[in-house]
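Report on one structure; see the data block that follows.
Removed: one protein chain of the complex. Kept in place: all other protein chains.
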Amino acid sequence: MTSIDDYERSPSIGQPSPALTEKLKSLWETKPGFIGWLGSVDHKEIGLRYIVTAFAFLVIGGIEALVFRVQLAWSNMRLLTPEQYDQLFTMHGMTMIFLYAGPILSGFSNYLWPLLLGSRDMALPRLNALSYWIFLCAGLFLYSSFLMGFGPNAGWFNYVPLAARAYNNGPNIDIYSLGMILLGISTTVGAINFIVTFLRLRCPGMSINRVPILIWGTLTANAANIFAIPSVSLAFLLLWMDRNLGTHFFDTTAGGSAMLWQHLFWMFGHPWVYAIVLPAMGMVSDGLPVFCRRPLVGYTAVALATVATMVLGFGVWVHHMFATGLPTISLSFFSAASIIITVPSSVAVFAWLATIWTGRPVFTTPFLFFVSFILLFTIGGVSGFMTGSVPVDWQLTDTYFVVAHLHYVLIGINVFPVAGAIYFWFPKFTGKLMDERLGRWNFWTMFIGFNLGFFPMHISGLLGMPRRIYTYPDSMGWDWLNLITTIGSFLFGFGVLLLIYNVIRSVRHGPTAPANPWDAPTLEWTTSSPPPPYNFAVIPVVASRHPLWEERLNQSEGSRSQIETGLLLDHGKEALGTTTLDAEPNIILKMPDDTLVPLYLALSMTVVATGLGLVNWWVVAVGGALTATCILAWLWPEARLGETAAPATGEPRHG
Amino acid sequence: MAERHTLEGRLPVGAINTRASGWWAMIFTVFTEASLFAYLLFSYYYLAVQPHLPGTFPEGGQPDLKLALPNTIILIASSLAVAWAQLGIERGNKHRLALGLGIGAALGLVFLIIQYFEWAAKPFTLSSTPYSSLYFVVTGFHMAHVVVGVVMLSALTWWSWRGYFNRVRYAHIHIGALYWHFVDVVWIAVFITFYLTPLLGLGA
Partner (left out) sequence: MRAVQVAILSTVFLWSNARAAPLQYLTGAGDKATPVVFLTWGLIIISISVILIIGLLLAGAIWRRPGEDWTPGARTALKSHEGGLNWLWIGVGISTLVLLFSVVWTVKVLAEIQAPTPKPAVTIEITGRQWWWQVRYLSDDNARQFVTANEIHIPVGAPVRLKLVGGDVIHSFWVPQLAGKMDAIPGQTNETWFEASAPGVYRGQCTEYCGLQHAHMSFLVVAQPASEFRRWWDRQLAPPAPPTGRAQAGQTGFQMRCGSCHTVRGTEAAGALGPDLSHLMQRATIAAGQLPNNGPVLAHWISDPQSMKPGALMPTPSLTETELANIHAYLKTLD
């Protein structure tokens, strides 16, 4: 009688040796050539691709903004037609919020998570590759209509009826809708991967109260995405149907509801804006303490505050709709919730302040970015607090005050931490050090440029300048403020270019980086720079949040983390599965090899989206058939992955 | 001192039931798809309470139960067949596994056929009114999930019949059954919303 014993073994325990590392390297490294490049399932390669692609979109979105900032630099300018302006500001918003802000954090998390958790890879490497390829396909799909002159032009939140067929007849909104559904699939499968990795792939001893705050931030964001993304995907699908199949969901001339769009959109939209900052806040919570030479103050409070912010974030979406005529009781509730949500954020701010105050600062470039982020967070936070008050929001909403707020939170809480994270983890990713002197120039141009560009928007907003206007008269008192904003924006853009220049130059000519240039405490710094394909030759066992600082912090817990001795897991491409709460080993997982199927699947889904865009059901059917074939091929039970009755190749049947 | 005791001992290898990564992936897939249906049903309830002419929500009055109720039973039966199959393989009974999955797939197919007839008999089309748009889109979304489920159950039936699985290694069955039961539960929610809430006066 077959039993579980037939599928068990006692994994060897040992230390790294040249023979072991050679064997692991040949098992884990990406195959050379085209197949390897397109079929890689290595989280580090996928993570870097995400980061590079997201940065490309950042630059494109930035150029879009700088073009219309020239148009707005003074009153009554005629550089752009209204249609051009409308497409540019819509593309700018869509690009930054969907194609940069989410993916950049996915990229960093993708690269770092297995290294932070002491694991060989993410739980679902093929799904990881799929999420990247769909992201790339969706980004190109979304830009296709813009490049032909039919870019989405109804704003990134795309209100109906303006976005409906009656008022917007070209393919603009159809491409936007279908592209967003496609992108939503990418984000969803990525979210599933992160959650499963958190639950199952932490190294022994890494109980949930020992994971870095970046883990908490990304986990929270992705758990939220699981529940929030279907709302916007549905909204866009219903809109596409209204526009192409004659349905009446949002059609107010036939009993549909324009407000239904707003509810579906913002029930996603608000959680999304927390999803694109919480991981970045986590990066600061992990990086800042390194440069204060002490662990983060209030780890538990910060972890709980992260989760609390996200949970509360599901209960405030109506604050984007305060002027739509909702009943007073509803407005009062959402206003109170929107103001109270500041409380968990304040927990994080004071934790960071306390860490710096009780620590000993080390003035490196990443430190500058992380510290300035705290100030920008505060400014963005208080402007948000102001818009949370309904009577005040009735004046502030849809003015440049909100534009100031959203840029302080998005650039302040996403871009600045990302810049700091680049400087912090660049040595680990590339094995080179970035130039510190250039880093100072980079920081100051970005910081001064950003504040010069966006602080005046608070004032032009208070002076009544509405959003989304392609020009304005000269009698409004807004001219000088806009000119300063335009100049500041260009300076900020130059700062971003300096960052990219520093990265490229340092990759080519930077000095070699040691494994742990910053003397940081977490597991990724135990690997070489860059890490080997298998991350850890032996699976580490951790006993605290700061494995590399344990001795010096003299924590009297008794046990120490074990980096040099651990499970070998070298009978093929293997990773360790552990229990959810306490991270006790409970299974040896068989990991997949490089495969082109995720790429094929992403392309098949894009064919479906294209067919819908052309309203050509043959193309949709072909795409659907290809999609089904790819999924079947992917899920075909494989002995090598331990999915069938047959033992995995090379595995003895007993013991 | 390392916590070395946690490293000693035998560990299972491969994809085994709830320790398989794929199982957890399906759990969260179910959560996200459940959210999708939650938002679809939210749209129904939201439009139901908007002002509209009497008799337009539901359009044509109370939807007919004479096909929908038996169909619901058929779908529940198919879930029971799949559960029976899973209990079988837990005891190592590969024939029961293949048989139960096959019956589940066949019943799923019957569900689709009956629903097609129900669609054809409706007095309204996709573009008649917001209600009709909701009816076809929500039940259509569910139908799409059933189609995926039937294809999946067919594949599982084939793999089972070819002897891929045994009483220890049958993660695919575990995962697929979870998906199929979820599709069933969603149907209950859709059924209640479209066919039962009008009886309570919603939309009148």
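Chains here go by letter, A and B, matching the order in which they are written, and residues are numbered from 1 within each.
Heads up, the rule we're going with is that contacts are C-beta pairs under 8 Å (C-beta built on N, C-alpha and C of every residue); 3 or more make two chains touch, one makes a residue touch a chain.
Bear in mind the structure is a predicted one, so any value in this text is a computation, not a measurement.
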Missing chain: touched chains present in the view: A
Residue, one of A:V41, A:A65, A:M267 or A:V347, that touches the chain absent here: A:V347
Option from A:P11, A:G359 or A:G611 whose C-beta touches the chain left out: A:G359
Selected residue (touches chain absent from view) among A:Y470, A:F492, A:Y534 or A:Y600: A:Y470
Absent chain, residues of subunit A that touch it: 81-83, 86, 154-155, 159, 161-162, 167, 252-253, 256-259, 292-295, 297-298, 301, 323-325, 328, 331-332, 335-336, 339-340, 342-343, 346-347, 349-351, 353-364, 371, 374-375, 378-379, 382-383, 385-386, 388-395, 397-399, 427, 433, 447-448, 451-452, 455-456, 458-459, 462-473, 475-478, 481, 511, 513-519, 546, 549, 552-553, 555
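As a convention for this text, only the chains that are shown with their structure count from here on.
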Whole-Å gap separating subunit A and subunit B, where each centre is the average of the chain's CA atoms: 31
Interfacial residue positions of subunit A with respect to subunit B in the complex: 1-11, 13, 123-124, 127, 188, 191-193, 195-196, 199-200, 204-205, 226-231, 233-234, 238, 241, 245-249, 251, 254-257, 260, 263-264, 267, 541, 543, 558-562, 565-567, 577, 584-590, 628, 632, 635, 637, 641-645, 647-648, 651
Footprint of subunit A on subunit B - complex, ascending: 1-4, 6-16, 19, 21-22, 24-25, 28-29, 31-33, 35-36, 38-40, 42-43, 46-47, 50, 52-53, 56, 92, 126-127, 129-130, 133-134, 137, 151, 155, 159, 163-169, 171-172
